[in-house]
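What follows is a structure written as structure tokens; I'll ask about it next.
Removed: one protein chain of the complex. Kept in place: all other protein chains.
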Amino acid sequence: MLTDEFDPMKGEMLRVMDEEGNVDPSLMPKLSDDVLLKAYRNMLLTRMADDKAVKLQRQGRLGAYPPSKGQEASQLGPAMALKEGDWLVWAFREMGALLWKGAPLQTLYLYWMGNELGNVYPDGARITPAVVPVGSQIPHAVGIAYASKLRGEKDVTLAYFGDGATSEGEFHEGLNFAGVFHTPNVFVCQNNQFAISTRREKQSASASLAQKAIAYGFPGILVDGNDVLAMYAAAKEAVDRARKGKGPTLIESFTYRMSDHTTSDDWRKYRSKEEVAEWERKDPLKRFKAYLIAQSILEDDELLVKEMTEIVEKAAAEAEAVPAPSRSDVFAHTYAEMPPYLKGQLGGGGK
Amino acid sequence: MLTDEFDPMKGEMLRVMDEEGNVDPSLMPKLSDDVLLKAYRNMLLTRMADDKAVKLQRQGRLGAYPPSKGQEASQLGPAMALKEGDWLVWAFREMGALLWKGAPLQTLYLYWMGNELGNVYPDGARITPAVVPVGSQIPHAVGIAYASKLRGEKDVTLAYFGDGATSEGEFHEGLNFAGVFHTPNVFVCQNNQFAISTRREKQSASASLAQKAIAYGFPGILVDGNDVLAMYAAAKEAVDRARKGKGPTLIESFTYRMSDHTTSDDWRKYRSKEEVAEWERKDPLKRFKAYLIAQSILEDDELLVKEMTEIVEKAAAEAEAVPAPSRSDVFAHTYAEMPPYLKGQLGGGGK
Amino acid sequence: MMMNMVQAINSALAMEMERDPSVVVLGEDVGVDGGVFRVTEGLVDKYGEARVIDTPLAESGITGMAIGMAFNGLRPVAEIQFMGFSYLTLNQMINHAARMRNRTRGRITVPMVLRMPYGAGVKALEHHSESTEALYAQIPGLKVIVPSTPLEAKGLLTSAIRDPDPVIFLEPTRSYRMLKEEVPDGEYLVPLGKARTVQEGDDVTVVGWGAMIPLIQRAVANLQASVEIIDLRTISPMDSETVVESVKRTGRAVVVHEAPRSFGPGAEIASRIYEGAILKLEAPVERVTAPDITVPLSKGEDHYYVNEQMIRDGIERTLRF
Partner (left out) sequence: MMMNMVQAINSALAMEMERDPSVVVLGEDVGVDGGVFRVTEGLVDKYGEARVIDTPLAESGITGMAIGMAFNGLRPVAEIQFMGFSYLTLNQMINHAARMRNRTRGRITVPMVLRMPYGAGVKALEHHSESTEALYAQIPGLKVIVPSTPLEAKGLLTSAIRDPDPVIFLEPTRSYRMLKEEVPDGEYLVPLGKARTVQEGDDVTVVGWGAMIPLIQRAVANLQASVEIIDLRTISPMDSETVVESVKRTGRAVVVHEAPRSFGPGAEIASRIYEGAILKLEAPVERVTAPDITVPLSKGEDHYYVNEQMIRDGIERTLRF
């Protein structure tokens, strides 16, 4: 068990691939070349779609947007460990994970453009919508997993959240419930070192976030979040554990938010260029690409970049082509059935 | 440091005095015979005042009441470690601690009789009022301690709560804040094994509650809560640590609620007589009395019992003699200054 | 069978759990203890610990977990021990339960019930006598229901459990064991969103709900005036039509509630009456409510609670206007 080998209380961190893309074969998870390539495609698409979203925002074509840059590996690894029937519960900075699980890029753009239809994923995708109140999705993940378990289904529920979220009461209540009910949950804390301007060190005096699992009676593991192979390996073990009925796991992904908190933020207010440059060296894409090239799984990504550019442009155009909701759209889903006075308000304009 | 010697992760528990009242001299805290005797008086008074409160409730002379029986040592030990200027933040089952800190018994009775004047303690007692919403007092304790620290005062803030409270988000948020701000706080979790009918094991999958401190970056210690000397020793160390600016401590007092949750409860619904009898053997009063007699600090407590009976009867009579609040009493303290419409309502009777 | 309200609620829960395996009950002490008011008594024996779930002590966790359960096909009925602790659920109820249907254009919904005892009258501790129904009623997407009798409780709770939307079900503590009445053993439904005319009359319309209904009945029993009593049942989405139609006939209205006056439900009801029946109104709508202060501890409670005399005074003021 990786969770036995890597003890967060001793400061141990799981890493499969070093910063130059060299892999420790004893830790290398089983993954076909095809899947590895697909993973790289996902990370590249996420990076490029992210860039585009920021550009669209600057042009006033998309609202406030939280960039994923730097966290592509961190998000993708866990999603790769899921099967089709598994649930994915996200916060708001996990585009790559959603793309892997089957959410179309144009749908994600549509959400950030301010249309509720952007929360409608393909049937059976089992993805919950974006959650803005930090940490509040964590108890949902426990309830979803409880329902699966109650019906004797083998589906696992994976929940993402940030380092900041670990301070919220709902993180605590959710993880405590998961421990008590032994639900098939995997909790992934993307520790990107910041909650807006607030550094991880100011978020908690706990030496690691992974060790918080000790308070809930289940394993926690600290993982290099810029190493997609390590994130996959840790999550695969956790997902298998959950599926076998052996309870939840907390994974702390140690990563870095390379861009602003959202497009409304300016990171220069609270961190140095040197710090950011330091992390740019650890870019999860570069690292993975180096590995794939060394393994001859990838030659170069020029063509891929071109292909992704087209996908991104097409998705943006499609999202922009979706008409704004009608007046009746914004009224119709308050209740299953519209109460009489609401019908009056719908019709009445000013009243 | 006791917190180094007794590691909750290894299941270690601090105990100074065994169940027969024999003391481990290497762990015995420094306490004069006078203070030891005063401690016993307090525990006896608490026990007897508690009995009386239950009787008063049965006679309809006092409202719903949460008995302390069995937890006298657990509450008293920490309070004994406080100095006058220190703050005591309680929940609702810490009568003994309050009596030690200077709250008159008649005031406590008055509260349970349903009069807000029962929350008015002598000037400078530095006791916050009873808090019913479980766990919600914990962040207050952090704020109080922060204020002391900001002004450079050396006062420590001690907060009590139950095992059930550790599940609430406010426990988590409060302790996390205390860790981050390194406030002069001591947190005492009276683990009496139950939250109403819910057993400690169902409250959290964490092996101990003390180990939850690991999530907040400060020490936690598990203590035999029926051993007043151990509770004092652990709290003394923690209070000293806080006073020296070395941050908070979490103390788990392992004890047992020998009576009902409140007078509205019936423990026979959810636990066996055998289980309760087992814990009656461990009664903190018996144990301490055996020690005091062996040390010739106490000969017998017959006289004390008589004295305490008088104190209790007098307090009950005094509390009952306090007149019910007037209409203007219940209106006057909504705001510092009464808004005009509220004056109207005060005068208006029905309106 | 003759049942008090506790038994009637228990019966509704048992029936729905029997009928639909997706119904689960969760909360603090709802299992072997049967809940602090014994409302869930016996359910764990019949349906097991996996469906009658004793939770850790965490209201936000209970609510958030119930919401997640609802996403994944269950129909959770969550109990909050007292309304005064339900403020811990508001982030989940307002930001998620109420909005999920709209947020996903109907794809993910939250068919859950949040049950809790509410209101005063049991000489209880602080926070055990709250009547803050307006907190919930103002949130679009939530339904707020208050039963006034055992029969009503059974029928309304059954409908609430089957309702596709999140329902706050407020149980008047004072009425739990106040009276017994005949309640069908089998299935019994009362539709949500329809007020009930308890008693017809011509001179004045008195609107209330929950524990106020028997109080109003007693208050008006010996009055000369002909009083129409309406049990609102659903605070939101409110059936103001029934109220407005009645006031159009009587020309006078009194609203009675346990909550403090200002920003209480009475303000909305009064406003809808004025808006719908102003030309027929012969007097301003009277609001008979608690004053704008914190609920006092038991020794001071007589200065707080609405009583029969206050209701009669309110009626008289409107008749005399």
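Some points to look at:
Each chain gets a letter, A, B and C, in the order it is written, and its residues are counted from 1.
In this section, a residue touches a chain if its C-beta (ideal position, glycine included) is under 8 Å from a C-beta of that chain, and two chains touch if they have at least 3 such contacts.
Source: prediction; values computed, not measured.
Among the chains on display, the ones the left-out chain touches in the entire complex are A, B, C. Screening B:L14, B:L36, B:V54 or B:I144 against the full complex identifies B:I144 as the residue touching the chain left out.
In the full complex, the hidden chain is touched by subunit C at residues 84-85, 87-88, 90-91, 94-95, 98-99, 102-103, 126-127, 132, 134-135, 137-138, 140-141, 236-238, 259-260, 262-268, 270-271, 274-275, 278, 284-285, 287, 292-294.
Residues of subunit B that touch the chain left out of the display are 87, 116-117, 119-121, 128-129, 131, 133, 136, 138-148, 150-151, 169-170, 173-174, 176-177, 180-181, 329-330, 333-336, 339-342.
For subunit A, the residues in touch with the chain missing from this view are 63-64, 111, 113-116, 118, 130, 132-135, 164-165, 167-169, 195-198, 202-204, 264-265, 269-270, 324-327, 329-331, 334, 341-342, 345-346, 349-350.
One rule holds for everything that comes next: only the chains that are shown with their structure count from here on.
Averaged C-alpha coordinates give centres for subunit B and subunit C that are 36 Å from one another.
Distance between subunit A and subunit C, defined via averaged C-alpha coordinates, is recorded as 40 Å. Inter-chain spacing, taken between the CA centroids of subunit A and subunit B, is 43 Å.
Residue positions 56, 58, 60-61 of subunit C are each in touch with at least two other chains. Of all residues in subunit B, those touching 2 or more other chains are 167-169, 202-204, listed in ascending order.
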